[in-house]
Every structure is written in C-alpha cells, then in structure tokens.
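Below: one structure, written as structure tokens.
Here the complex is missing a single protein chain, while all its other protein chains stay put.
We just call them A, B and C in the order they show up, numbering each chain from 1.
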Amino acid sequence: MKKIEKILIANRGEISVRIQRTCRELGIKTVAIFSEQDKSAFHVQYAEESFALGGTALADTYLNQDKIIEITKKSGADAIHPGYGFLSENSEFARKCVENDIIYIGPDPDTIDLMGLKTESRKLMEKAGVPVVPGSIPLSSIEDVKTEAKRIGFPIIIKASAGGGGKGMRLVNVFEELEPAFDSCRREAQNSFGNPEVYMEKYITNIHHIEFQVIADHYGNVKHLYERDCSIQRRHQKIIEECPSTILTDELREEMGEIAILATKACNYKNAGTIEFILDDTGNFYFLEMNTRLQVEHPITEMITGLDLVAKQIKIAQGESIEDLVINRRGAAIECRIYAEDPENNFMPSPGKLEVYTIPAGFGVRNDTGVYSGYTIPMEYDPMISKLIVYAEDRARAIEKMQRALGEIHVLGIKTNISYLRKIILTDNFKEGKVNTQFIEEHEEELSRRPIGYGKNAIAAAAILKYEDMMGNLPCSKNGKGSAWKMNARREGVNL
Amino acid sequence: MKKIEKILIANRGEISVRIQRTCRELGIKTVAIFSEQDKSAFHVQYAEESFALGGTALADTYLNQDKIIEITKKSGADAIHPGYGFLSENSEFARKCVENDIIYIGPDPDTIDLMGLKTESRKLMEKAGVPVVPGSIPLSSIEDVKTEAKRIGFPIIIKASAGGGGKGMRLVNVFEELEPAFDSCRREAQNSFGNPEVYMEKYITNIHHIEFQVIADHYGNVKHLYERDCSIQRRHQKIIEECPSTILTDELREEMGEIAILATKACNYKNAGTIEFILDDTGNFYFLEMNTRLQVEHPITEMITGLDLVAKQIKIAQGESIEDLVINRRGAAIECRIYAEDPENNFMPSPGKLEVYTIPAGFGVRNDTGVYSGYTIPMEYDPMISKLIVYAEDRARAIEKMQRALGEIHVLGIKTNISYLRKIILTDNFKEGKVNTQFIEEHEEELSRRPIGYGKNAIAAAAILKYEDMMGNLPCSKNGKGSAWKMNARREGVNL
Amino acid sequence: MKLVSRLGGEENIVDVTKLDSGKYKVIIDGEEMIIDVPHINHDKINILYDNKSLDYSYLKSEDMYELNYMDKNFEIELYDERRFNLRKAEFSNSGPEKIKSSMPGKIVKLEVSEGDLVEAGQGILIMEAMKMENEVKCAKAGIIKKIYVKEGDAVEKSTVLVEIESE
Partner (left out) sequence: MKLVSRLGGEENIVDVTKLDSGKYKVIIDGEEMIIDVPHINHDKINILYDNKSLDYSYLKSEDMYELNYMDKNFEIELYDERRFNLRKAEFSNSGPEKIKSSMPGKIVKLEVSEGDLVEAGQGILIMEAMKMENEVKCAKAGIIKKIYVKEGDAVEKSTVLVEIESE
C-alpha cells in the first residue's frame, strides 16, 4: 500500500477543480495541465502546480498522452486522475501510466479495453447473465448499416463504439435518414474520440435511463451506491439527473443493484464505475454500457450517501479496502447541468466572456464549476459551465430547492439554459415523477413558452443606469470603450 | 391548521437571508425590514418585499415592536419569524403578535417568559428533576453581588438575566474584579437587551458546552436532534461548533437527550429550541439555559440530520405534527463563525467596505452569509459576516474540509479571523477532539504565532500591478481616486 | 432626461429625473415611479420601489442594457431622442433577413444553395462549436438570396452567413 502524495489531473474545467478540492483536503498536492486557451482557467489557478501543454489542438493537449506522462514525471506526481471525457476511458493511456510506474486512478487497462468497445462489452455481459439490448456488430459501410437496420427494425440508434457522455449518437426513425445519420455520427466519433467506428442498437422507446454507481477495491469487494435516474435528456445528452429514481420499487432497486455488482465482477473491475441500464415501463431492464470512470453526475450520489467518491477512488488506488464501508442512503438529490447555450435559438452554444456570474448558496445547495466572473469561456470545449446539485429530505423539497437555487444564479455576457431547466423541473409531470427519455420531446411546446417578465421595473432600472452614465457617474463600465476594454484587447493580442 | 403564505422576518443579515431561502423554497412570500444603515444589505435585496423601519437606533428599528407589527399588518404577512437576537426571546413581542392575529414562529409568550429570566428557569428545571448549576437570584446592588460571590465562591460568572449569545457575561476570578465586572456587565446588558438585570453562577472550569436541539409540536410530541458541542469560545462567545461531540459516549448522549426532552416538556415548549448544558470531565452535566429560538449554530444539526430546521419551524407553527418524523443522524459537521475583527490587534472589530469577498464551494461546504462583495459592513451591528459550515463522513474528514474551505475565502478591505480559525482547527488538540471552554486561553501562545508567508511571489505580483498602474493600464481601481470612489462618496453623502 | 426604450419589440417613452432627496423620478409612458437606489456599482443596481427591493446585475454596451433578475434576463435598448431618430429606420427595415452566426465556429455542411426556396424552420447549414454539431435554421420562409460562407470556413460570432428574401 503506497500513500499517494501528488496527483496530476489529466483534465480541465469543473471536474479538475472538483478532484483538486478533495486532494487539498487529503493533503495531496495537485498538478494541473492546460492548453493555450486555458491559461486563465480556474482549474489552473486552483492547483498547486500548473504545467502548460503548449498547444491548442486537442491532440496536442488534453489528448496528448506522451506529453502528459512526461509532465507527470517532471512534476514528481505519483498518480494520475483522468476525470471524465478526454483520456478517461483510454486503455492505451492507462497502460502507459502503469508502464511508467504512475498510479492510474481507475480500473486496469484490460478492463477498460473489455468495456470500452461497446460491442465487446455487450458480449461479455450476455455471457455473465446480464440482460442486454438487441444490437449490431461494428459497422464500417453504409451497406452493412442498411442490412443491420432492416434486421433489427426501426427506430434504431447509431452510436460511436468509443463514445460516451451523450456524444456520437444518432436516432434514426426511417430508412431515408440512415445515411446522413451514419455519416454525421462517424464524423463526430472521429472528432470527439479519435475513432470513427459506430454500431447500432434497437431504440427502445419510453424508457428510463437508470445507472448504478459501483465501487470495487483490489480485494474483490464490490459495493453499489444505489441508482441515478438520468432520463431527462436532450439530444441524448443528460441534462437533469436525480436519485433515488421515482420509478424503482425497493424490489427492483435491489435486483438491479445485484445485477450491477454481477456486471462489475464480470469484468474484474476496480475503482469507481457506473453500470448504465435502460428500463422500460413494465420493469424490464437491459445493460447499456459501463462507464469505466467517474461520471459527470457523481455528485448526486455523494449527496445522498454522504461519501466523497473522489476520496474513495484515491483510497482504493492506494490499496485500501472497502470491506468495512457502510452505505447509508438518505433523502433526495437532483443535478442540473448548466450550459452556455441559447434555448431560444435552437440551443446554439454561447461561448464568450462571463461578465457577471453569481453562484447560489444555502443549505443543501452545491455548485460545481470551473468558471468565474470575468472568465472567457472558450469555444473549443464542452459548453457545460457548471453543475447545480441540491439535496433535501425528499424529492418534493429537492425540486423546491432546485428552483430556488436556479433563481439565485445571475449570468450576464453569455446565454444559458437556466430558465429552461427551471421550466422542466416545474412541469407537472416532472413534479409527479413521470420522467422518461422522451420527456423533452413530449414537453417541447410547454418548454418553449417564454416567461412573461414584467419589464417596467427593469426599464426603470436601466433608465437610471443610463442617466448616471450620461452624467459621467457610472464606475467603470465593463463592456464599454473604457480602459478595462482596452486592457483586455491588448492582453488578448499579446498573450493568446 | 392554517397554511402560512407570507412571513415577515424581524431580523437582518445572514439569518434573515437563511430564513428567506427556505420560504422561497416553500412558496412563502417574504417581507424584510431594514434600518437606514441596512438599506443596501443583502437581506433587503433578497426579500420579495422590503420595508424601511425609518431610523438608525436599535430602539427605533429592529427592537421597535409596534413598528414591526404595523409593517406586518400593512404587508399582509400572516406570520413573523424573529430569527436570533433582537426580539427573538422577547415575550412582550410574541404576545403582541398573538394579540394581532399574527402567527409567531416560536414558542408561546408564557414559555418565553418562563425560560427568559435565567433565574426563574433554573428554578423550574430543578423542580422538574433537571440538574442545574449553583447560582444566585437577580442582583441589583454591589453589596448583594459581594455577599453572593462569597457564598458561591470564586471563580464566578456574572450574566445578564435577559442575555444570551455570549453577550453580557463577565468572568470574575478574584474579589477585586467584582465591582468593575458588575458595572460593565450591567452596562452591556442594558445596551444589548434593554434590561440591566444580572445574576451570578458558579463558574465551572474545564467544561464542555453541550447543547441539544429540540423540536416540539402542538400535540405534545417532543424530539431531540442530537447535540452540538460549542466548547470553543473566545470571551464566552462561541466561535466553532461541531456535532457529534467527541466526548459524549452513546450512553451519555442518550441520557442527556432524554433530560433535554424532559426540560422541553417541563416548560410546555413548542417549536424549535435549544437546551444548553455544561458537562465536566467526569460526565456530570448541568442545565445552563434554554434558548427559546433558532440558534446561530443550527446549520450543523441540519447537515448531520438532513432536515431543514426553518422549514420544520414553519410547519410546526402551521399546526403540523412531528409524530412521524424520523431523525437519521449521519457523519460530522463543523461550523466556524467568520468575524470582521483583527486577531492581531486584540480582536478589534473591523467594520468597513468588503472590497473583495469570494465564497468557498464544493461537496459538503455551506456558507451562510448576509454580505456580498462591495457591501459596507456597518459598525452598529454584530461583527459576524458569515458562518462556514462543512459536512463530511467523519470528524477527521470534516476538519480537512474546513481547512480547505477556509483557504478558499478571499477577503479584502476588512480584517477577519479566518486565519485564526484555521490555526485552531489545525492544533493537535483540536484534531484529537480535546476541546473544552478553556481551549482558547490554553492555546493562546500557539494561536498567536503568525504564519510565515513567503512574500516573494506576492511582491512580484504587486510590482506587476504597480507597473501596469503607472502605465495607465489598470482597469478601474476600486479604492483609488477614480470615478468609482467619487460615486461612492456622493452616494453616501446623499443617502446614508 | 427623456429617453426611448425598446424591450421585446415594444417601445416606451421614459423620463428620468434625479430628485433632491437622492431618489429618482422615472415616468414610463405617463406612469410615475419614485425609486430609491441603495446600491449601484459597475455590475449591479439595486432599486427599491413600492416596498420591492430588486437587485439587478447588469451589462451595458452602447445603447443596450442587459439586466438580470433571478432567472429573468431583460435586453433593453435606451436611446435619447436624437439617436432614436437616427436608428428608427433600422427598426422598421423589412428588407432581406440576414442569418448571423450566434457563436464562433466552423461551417461543417451547407444544406441549401442560392436560389433555393426554404420554409420557416428549415435547416440552412450545420456549424460545429464546442465539440457539438448544431443546425442553423431560418425563421421565416423565403428564397436563399446569397450564401456568404463555404464548407470548412471558420466564422466569428455575428458573421452574416446567409441572406433570405421573404416571399
């Protein structure tokens, strides 16, 4: 058992900060890495040491395995935490860590291999007795695609073999849409994961996306930390997650938990991972995939169990046993993903300078973010700016708390989906727990209604601002032609 | 049972905001009140309606009962939440609420009377079989003081009969100190509580301040929500509180909890309250007083039970039963009170403008505050600017989290006790749970050591700032001679 | 000070005066409000009116004031009379619709050609930004008059992409 003393976080943004916070608590030194665009990112400022990756392209920076290994050695870090996305499910990278005597905080490379290619993992799970969805082998030509689609039957979903996190997926309802979807999916798969391989699965409608958090140590102990319901998705991207799920009975929860542990054992898993299931209205569930890393939505599990999953990951990687760990679930938690995007303009990403950013607070409110007021959100990365997580004694109170907390966030300078998220959680169906993966489509009309804000007070406030401005009394307009603006322009010209 | 729809919060600062947050969640409208000095306070901005009390003196504002009742009626509020301090333990005010058909969120006026005068409540508790500390009747002349001090024996402590919250207390070790302490205590009692009456108690050394949170409904159901250990005090003022207490065995916890329920029932208590005990090293404990209101440190109880105490208060006031309430305790919580004061200058209060204020975040971190960046902390009120509360799976992790979170707060413009709090929690004795009310005195030397900060990097940063400033590139210096400064001066001249 | 405001397509006449008491008198289309302003700085204004305390964050750029209160955003244009008259022509302009990029990004695919008839809501092109492909759609039906970009182009925010002539 080797005590980890310094960790390099091979990631950026909120997850890098979140991992660093736990490291600081545990007295473990942190090393951040950054691309040129991320020089002024919060994860760089927060770390004790920060190393430039020296480039802008993903391949040169956050996906540059050799460079990251080199920096790890140079900094003297004894472990790497991959976060989610980027190299977090890349067995080659995990293998390089092992070869270079660096502790990889995650499962063994062989396990990543096994579970990484979705077609392979489905086979393994079938053998272990875990139910799986009907699907295809990897598809490389449009002819194969057409043949398989006919065999499985529409609707089908095309997925990147190396994908995850909602990217690289296309739903196809009719034969005519097959070819453009195949092309577009391969393109996105190549761009996002460096691997164009795709496969298809039967698309099961009216389903619930239920995933189980599992942790496993090096001594064969596997435990689950209950489920997360991630059914609220837009374009196959989770936007609201919650636990416990409203549709699981205690019996079903127990059964799925046991299958999750079975699946985890089947691939000789170590560290924290997630077993994703789809569940239909009649209680049938199927293994979808395993995420061999920390999940974006892990905080809701932390809130209901009171356990710090990153701390558990580090301790497992150090060789500690989880045999004595007692999991005591309580209350309800919800996470909303706040994106820099414009819900009134087809959810276009909205990168740019965050002129004003106030974060919500109070009992049971957690805001995980990697941005700050004055920070410019780069256009090259995922548009998620924060995760707002709430905890309360039951689901009704958690929804009330979420709407209160969403109302406390002030953002100016970019567009966000905050009011859209608020509309979702305040629909009658969401409040009653009637959620499934079709929720957004089925509530499109209700969610596109614009709130009628009474503008008189705002006009008066703006008029007072204009008055003071014209009197020369307004201090330092941020976006005006004053020195602040000049300073920025100059800096960006020189440094970026 | 009457559903409360609108609450006037008869308070200011962080506790007003904290109560309002729960109201917003529950869909209850909020009414704030404010003195002239508090016009730009956060609790005024946060409320849906805010009414000027129209004055600066306490007697004209937050202690002005008739004015507050008048505003309550004018605003249409059906209930008043008194918070802590101010009128929160004033039976006359509670009685006026009842007479005016306003729900008072707290116990009955008669109960406040019973428990308000500390000498009366001690008698009642003795009769009910609750152990109490040897003490005096109310003292009005220095002659009585001298006689009683001789009877009880030094050290003694002089306390304001109407006091609470650490104010209006004087420890006296020798006969010579008696008269100045008596004078000063009466003066402070008069100024803070509008009542100069004092009494004295035997001062028990090496004690632990243990209090039990209780809640009681209108149907005779009384439950306790476990203890809080408030032993870390400076000048008899709590500065760090935690739960669970490190020195309570499970048996002692159960015994004290039962006595707390007995005491609560003895005074026919309703709503949330706190039974304060002192506990010596050998396990003897004595009833000290009952706080017939919400306590400053209530958040740590919320963290370990997951229950929102303000929501419970409102529901009890509405006539709901707590019979079915299950109290499920988990983990450990600590609260640090952040004060505007200078630990390097005899803890002088440090009011003034909060130029920079960044709040800490992350899993298990809660920051309850009533201030914001740019706000001027008035000199007329309590110097507490926030309460930092952390939750973790055990005490060791909670201490680690607290030191991390304290490090994330940036404050400029005023002095704070942040680094002092950090030093306390990082002492070996605190880490080992060896705390008692003498802790601060006993660790004075250790706590007064100044951290040796390596200044080279800070000097370099300051030099770069000076360079850019002299080049005319620095945007809008906040404290300089620029327009921002002029604007403030003008505003303060006109409005304050 | 007389101003014209524009919010959500609606125009109002606004008159602001500062009173000796330090409060402001604001008249919006004849309706008078007496407003106290306890706090104002470079990105916040707090107004107190009719016992409501409203705490707006704000951002300004030329004539535009963007205010945020809770989860509501208000984009308010404010002009003095001279500037309003100057810009008036633009507001009522019903010429060809110009579709602009709402973010910086890369043109991945053009889905229309010049001269094409398009329906309201039809996809015009696909842009990639922030690792996602996004379809740009047109708001109204019309004829594609001009396409200013080609596949592979990297465009800045607010670049005119396509011009559509209404039918």
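One rule holds for everything that comes next: contacts are C-beta pairs under 8 Å (C-beta built on N, C-alpha and C of every residue); 3 or more make two chains touch, one makes a residue touch a chain.
Quantities reported herein were computed from a predicted structural model and do not represent experimental measurements.
The missing chain, though absent from the view, touches A, B when the full complex is examined. Only one of B:Glu36, B:Asp144 or B:Asp342 touches the absent chain when the whole complex is considered: B:Asp342.
Considering the full assembly, B:Lys167 is the residue among B:Lys167, B:Lys238, B:Lys270 or B:Arg397 that touches the omitted chain.
Only one of B:Glu255, B:Asp280, B:Glu355 or B:Glu442 touches the chain withheld from this view, namely B:Glu355.
Residues touching the missing chain, restricted to chain B, are 167, 184, 187-188, 191-192, 340, 342, 345-352, 355-356, 358, 379-383, 406-413, 418-419, 422, 451, 453, 455-470, 474-480 (touch as defined at the top). Residues of chain A that touch the chain left out of view are 32, 39-40, 44-51, 75, 374-375, 476, 484, 487, 491, 494-495.
Methods note: only the chains that are shown with their structure count from here on.
Greatest Cα centroid separation from chain C: this falls to B.
If each chain is reduced to the centroid of its CA atoms, chain A and chain B end up 39 Å from each other. Chain A and chain C have CA centres that are 31 Å apart. For chain B, the set of residues touching two or more other chains reads 476, 484, 487. For chain C, the set of residues touching two or more other chains reads 37, 40-42, 52, 54.
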